[in-house]
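Heads up, one of the protein chains got dropped from this complex, but the rest are sitting where they should.
== subunit A ==
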């Protein structure tokens, strides 16, 4: 503290890295140091992007939440490389979970790089009766320790000053001893990881990976347990209501009703309030009555109303009218509503508990409970969900989740349109539609689990404490995500509308519709205009779904159309992600496979309904169809279970 004034200069031009376990509040520190807002989530795996910023002349890097730099997953590998290139490591630690968090702290100290420890969430620790002796902790670790409550800014004013005092801490004696076995020219921090058996770092230095991981981890664990025993005093804790609620969430008897209640609430908020009330106002009134007529009037003053350019700009697929109405009138409220719900789910710590509850169920699809995250995200935006499949343990699980997502999960925008259409068809059609999608999901998952070779990984998930989310955080996060989504989707939408507009004015759209008659009219039993719906569906799913209903159809045709478009290809953005994540070969196979399955199933439903109504007119064809679907599902599951034995 005495050389306070000169300290600002001591870290000039340094590379400062923020490291910590998931949910310790790293992003708040990043935001404080750089002034930039970052997404904050309460679930491991949700922050895979690395974010950099500046604080004066120093570079600040925020890293994904990890439990160690041990290359066990993608986040750890990324963080490891950032840490190895850092000048100062700022380790943020959850004061309530010192036993867990200090393991990483000691690993960082063992790298031999200058470290600062920030004990965050001191308020929560105090509430739980945990007393931490900072002086003892400083002495035992040998590095500066700062205590903070980041969310309300307590202790933050000393952050920069403490970072300046970063120093090399007390390295484990075992590590210090083993380090001498390695050649002197290797960087000190890399030596540690070689000793711990990190294959990549060892290969980089032309050495075989060391065999001391277990020995070092064991010694580190014992040392940290000792540190905690010496520095922490704790009065006994009573079971809180959150602990009881947390237990209810994972037991099927209470957990399934709680999940159902949550989903119902989610549906009421997104499916009813946002999709009907809010979108009704933004799309029909704001866009339909104000924006579109104004846009047409302005364009009408520049170009003749029947001219080609006017058609392209404000016509049926108008680049201006369609893009703006769909993006701002329809999609933005929906995506915002969904992101709001998702942000609440993430910040409360409920998602990992849903993963625990549904682990058994998802195991029959070759997945584990963690796959709940991409599947839930998928109902918001399939593209986002496809990216999050990275958090799954094995390549096999990522493959299964990708295919299921591409095939059966409709995104929020599409879901809203589907819900509106089904409401007009009556309950028996809605039930059959749901039955078809669920049976494709169940049969698809079971078959994929059977056909794709290999074994999936078991669940191993940290259940963070349940917390009440902070409103400002939830609002900021969902707003940022939705804004980003719209910004990315806008050019694609405009491009899609332009392509369709060009096809229409040049007469090509009609030619394509005529070429596809055998598929759309003969096999699917739909009007030939349906072809343009499918073409639009490639650009954006909800585009296609909405497009399918721009011409009159019978109830049966609507059911077939809805089924086909739900199962049909994911939009361009998700197709891109599939290619990026799975490679072009597998990506093409998934893409073509999904289109094929959608048309086969849609066509089969049409043919079956036609067969029932002409041959068995006594019974309702819809009920007959439901029976056939159930029988098929039982048959497929029966064969799969038997062949597994």
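Heads up, the rule we're going with is that a contact is a pair of C-beta atoms (placed from the backbone, for glycine too) under 8 Å apart; a residue touches a chain by one contact, two chains touch by 3 or more; residues count from 1.
The rule we apply is simple: contacts and distances are computed from a predicted model.
For the chain that does not appear here, its UniProt entry gives the protein name "Ferrous iron transport protein A", which is one of "Ferrous iron transport protein A", "Allophanate hydrolase subunit 1", "Nitrite reductase large subunit" or "Amino acid ABC transporter permease".
The residue from A:32, A:103 or A:523 that touches the chain not shown here is A:103. Checked against the hidden chain, the listed residues A:214, A:395 or A:488 yield one contact partner: A:214.
The hidden chain makes contact, of the residues A:356, A:532 or A:606, with A:356.
For subunit A, the residues in touch with the chain missing from this view are 67-68, 70, 72, 96-100, 103-104, 128, 213-214, 217-218, 221, 225, 237, 246-247, 250-252, 352, 355-357, 359-360, 363, 368-369, 458-463, 465.
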